[in-house]
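These notes are about the structure you will find just below.
Only one protein chain is missing; all other protein chains are in place.
Entry: chain A
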Amino acid sequence: MSAPGFTNLGSSVSYSQNSTPNGGAAPPYQNGPAQTYPSMYPPTSYYGAPPQQQSYPTIPAHSTSVPSKAPITNSAHSANYYQNNHQPQQQQQHHHPAQHHVAPSPYSAPPRSAPPSQPYATLPSSAPPPSNTQYNQQPFQQQHPPYATPGSYYGQQSYHAPPAQHPPQQQQQQQQQSSLVPAPASGPGAPLYPIVSYPSAPGSSQYGTLSSSQSTSTSGVMPLHMGAPLHQYSTSQPASTTPVQPGYGVAPPSQMAPTVNGQGSTAQTTVHQHYDQSHQAPQSYDSYGRVTHSAGGADADRPPSGTPSTSVHSSPGHHQGMQYGYVANSGASSASAATSGPAAAPSSSSSDDDDDEEEEDEEAGGDTSSSTTGSASPVPNSYDSLEGGSYPDSMPPSNDMTNQAQPYGSYGYPNMQPAYRQGPASHADASPTHDLYGQASYQQYSQPFPNLSQLSAALGGLSGVPELEVEALRPVNLLQERNLLPPRPLEAPEPNLTPDLKKVNCSPQTFRCTLTSIPQTQALLNKARLPLGLLLHPFRDLQQLPVITSNTIVRCRSCRTYINPFVTFLDQRRWKCNLCYRVNDVPDEFMYNPVTRSYGEPHKRPEVQNSTVEFIASSDYMLRPPQPAVYLFVLDVSHNAVEAGYLKYFCESLLENLDKLPGDTRTRVGFLTFDSTIHFYNLQEGLSQPQMLVVSDIDDVFIPSHDSLMVNLKESKELVKDLLTSLPAMFSQSRETHSALGPALQAAFKLMSPTGGRVTVFQTQLPTLGAGKLQSREDPNQRSSTKGVQHLGPATDFYKKLALDCSGQQIGVDLFLLSSQYADLASLACISKYSAGSVFYYPSFHYIHNPAQLEKFQKDLERYLTRKIGFEAVMRIRCTKGLSIHTFHGNFFVRSTDLLSLANVNPDSAFAVQMSIEDSLADSSLACFQAALLYTSNKGKRRIRVHTLCLPVVNQLSDVYAGADVQAITCLLANMAIDRSISSNLSDARDALVNAVVDLVTAYKSNVSNLQQSGLVVPASMRLFPLYILALLKQKALRTGTSTRLDERVFAMCEFKTQPLQQLMRMVHPDLYRMDNMSDQGALHLNDTVVPQPHLLHLSAERLSRDGAFLMDCGNVFYLWIGKCCNEMFIRDVLGCPNYASVPPNMGSMQSPRATNKNPHVKPQSHIPELETPLSERVRAFLDWLQDNRAFSSTIHVVKDDASAKATFFQHLVEDRSESALSYHEFLQHVQLQMSK
């Protein structure tokens, strides 16, 4: 029931509703539904049948989800979301940012416009939300078909073409919106998200009505709520409010209270849902009933999805819905998607709003919230009361609304059906991508509803998993098989779960486990000789993220786990925690599903349909008022720095991105420069020009002026610009060669400690003065030593202690080291390591002599300045009883056994966690992990991002091997090896890595493999393991024998600790493709471009040929290697040079003059010239596609076969023998030798 599309709607809607009067609304609805049913039923086909829901959900979900979520969130908190969300969307899809906001209205408008709503339609949500919602839904249905296509859940959205209907609506909406809502300036984050918004946008338009309505309504309310935080929100809020008001204007009742509306809307929706339920109820409920009851944990979730899908199949209408439905079906996901959609927009924008709490607070808050949740009234109390008395009103209106709604509903239904019918057609249109979803959903449908345990057990069998497993277990003799690489980059293995669980499981990009089948006992784990651990990328830029605003964040009472898709609903009122197995009550507020707007379907809530959600936290989760975004830049201006010339480029970049710095109106910035003294800058508003204050007493640093050094960016923008313009010239004559970095950092700490925030340090040499001064420890003669490498650890604990102080004051320190000399990164990096900062290193940086580094610096800086940021964050990782956390890897301070303190959190850093099994997991078939990240967004909202991963527990060694994730294992081992090399020594770490391979092969041979083969036999799932380990041993961080500068080695180690898995794997084992003979076979078709998919090649020189051109993707950098006899057509068409000889040796590192002359529009991303030839287009399409989801854009270097740069290319060919390292084959023989010992 809920499963169907409604959930989607509900999800988005629900949020807003949830926040408010859901509880209240529900009752009326119930009443209503009974009445309405009769009328409703006709539509029933539509509603009554689960299919409808499905269809709705699907479409709505996407579309709605985005809008709805956004709105919801918005409703709760702010226009910001809207703006943000909208902005991105607008930018991408629609020209008008307002449209998105409007979008909802448009959706609603067309079908339902009939009633009240033209205005409403746009605003519908606002006033008559309930009715509107209904309307919206109905319209949606109609519209959906077209939208449906668009509404792909995740990124597929893009595929969908907007229906013709849209334009008019959109225009209207746009107009309205434009008039109503000023387009907010897109935040930095926004651009990232636009894609999401798009899909959502269309969907949103449909759903948008709902969501928008909600959002609008909420938004309208919101401002009231906002009251306190106004500054932050103010910008967005006004916009939202205004739009809402117009809508309200139309509908007086709605005006009553936005919240009310929301409630009303929900109520209406609920009514519908109820109806639906009634219809469905027999069907779906029953199914649920079984499921829920039967299900141990995940079951509850599954049933819903399953039912919807089934329903879809059953009824033609559903089929229509299917199109939509598939989305919806596809998941709870669809519902979630809907939520997520809105959320996504918010999420991207969301960064704007949020509330964080400290974990402790969270917990406390959670408790309180849970208690509050109990009653419906409480909900309104918190927010409504804040909003300003809307609450009381809301109740009555909601009733009215429901009544009204019913009529609408009736209207809607008839319409709806047609729409559905249309839907199928649209389905046909739907892009192939849909198929995926569709299939998934079908599978679900087809499956019976066994108990969870059964499901999990049978999962493998049902969906062809067994085949996969068999394939994963196929013994591979490494000495015989030469071609191990798959044609395409390796994907994360899928856990052997039921399709239902798979669908809702956390994305492997966010949350990955080294063993996708968890061994039951530590003994089994030891037997497998594989490490158990998690790889987390919790603050990743997401395209879709359900954002939930709710008064009650439902959590387990004993272990504080957030409710998630893998809990079990024992019945309507109780749920069983999947981590500690405690049975908890379902709070009243949670009974209302904002997505489907129905009451009594807790398992359809977005929290239960999505494994990645974000909650807007209440004040319970705050220890202090959320801090504003505060940025301090600490700049080295010594002679060395002036020589390197970074200052000018930094100032340029910051000037350019000043408006894109994440933050709101409270954002504060400050600057501090240092050489042998420390210079502060007074930027107090009202000064005619910046004042420099010099403190020369570096032994006892004091802050010369307390209020004027960190200034409000908005108020003092002119002064800041002045300073940035004049700064490079001010020190151009500096002769001071000393660097007092330690005292400067102490000053920065004092300056920032009242607020917390981010300190960005630029350093170009070894600190030589004051506290924290360092000596050169590197012996250049030892760079290529094969014995141990010394000085990998810090020389002093000054930086570590300072970092801990910073962490305690919520200050994150990011370090940019641009040094051509040894600067003791091992010591300096501590300042970032323990304050959850990030480290950037540009060896041999010089603005003239090293253009490649300069370009990289500029690109990194742009990303760095504009990327999302979360402040005063904590992350807690919980796992199923029996599992425990052993060690964390990454940049953070560990505050307790499962709690990380992150002064700043950024979207580009990842974490690794080693786990151990303390108690047997025999009493459960599933193991779950939950990471909750509580942070303050740059808009001053506390938010909690929750990721939940669910994996099967197995008791057979072969199953453990079948589920092994070789990439995750490699990354975890790399982290462990780094730790080992610092705490012990490098050769120990290298030995440990080799032993990992030996152990695996031995364990597999003695325990699993029945074949008495000689040679190295490993399961197919681990066939790349020895190769990856060999590649690891050849990395800068761990190699010996090859000359490696200490700083570069230490930096490589830092990268290992913080890079997300995908990026790390590309660095360790780059992808190699042949470029000169790309065919369109198997090419991807994205939008209008064809992206060829060349096969991966082994990293060996034997795979290269003189007559070819090869691309190596190393993550940070691309190398395009041109063979001596390379096809001239390729050189001419792609590089724009007449022949091989004329290819400039340094092409790519800088924009080649040739390319710039020919075409001024050289893409910033790739420096391959933009030529109009088909070959060039294909190459560039492929390059752009590769770069698509990378945070930091990669530079491309063209390497000629005879150039000296060849060495940098060839050092990445890890399968070949190098001067000091083994080839792959030799390595295998070495392993074999070790085994026989």
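Observations
FYI, a residue touches a chain if its C-beta (ideal position, glycine included) is under 8 Å from a C-beta of that chain, and two chains touch if they have at least 3 such contacts; residues count from 1.
Note that in this section contacts and distances are computed from a predicted model.
Matching "L-lactate dehydrogenase", "NADH-ubiquinone oxidoreductase chain 4", "Cornichon family member 1" or "Proteasome assembly chaperone 1" against the UniProt entry of the left-out chain gives the name "Cornichon family member 1".
Check A:P780, A:G793, A:G1082 or A:P1138 against the missing chain and you find that the one touching it is A:G793.
Per the touch definition above, the residue from A:Q689, A:T897 or A:S1220 contacting the chain not shown is A:T897.
Only one residue from A:Y834, A:Y1004 or A:F1209 touches the chain missing from this view: A:Y834.
Across A:K714, A:R777, A:R863 or A:H886, the residue that sits in touch with the chain not pictured is A:H886.
Those residues of chain A that touch the chain absent from the view are 793-798, 800-801, 804, 808, 834, 884-888, 893-899, 914, 916.
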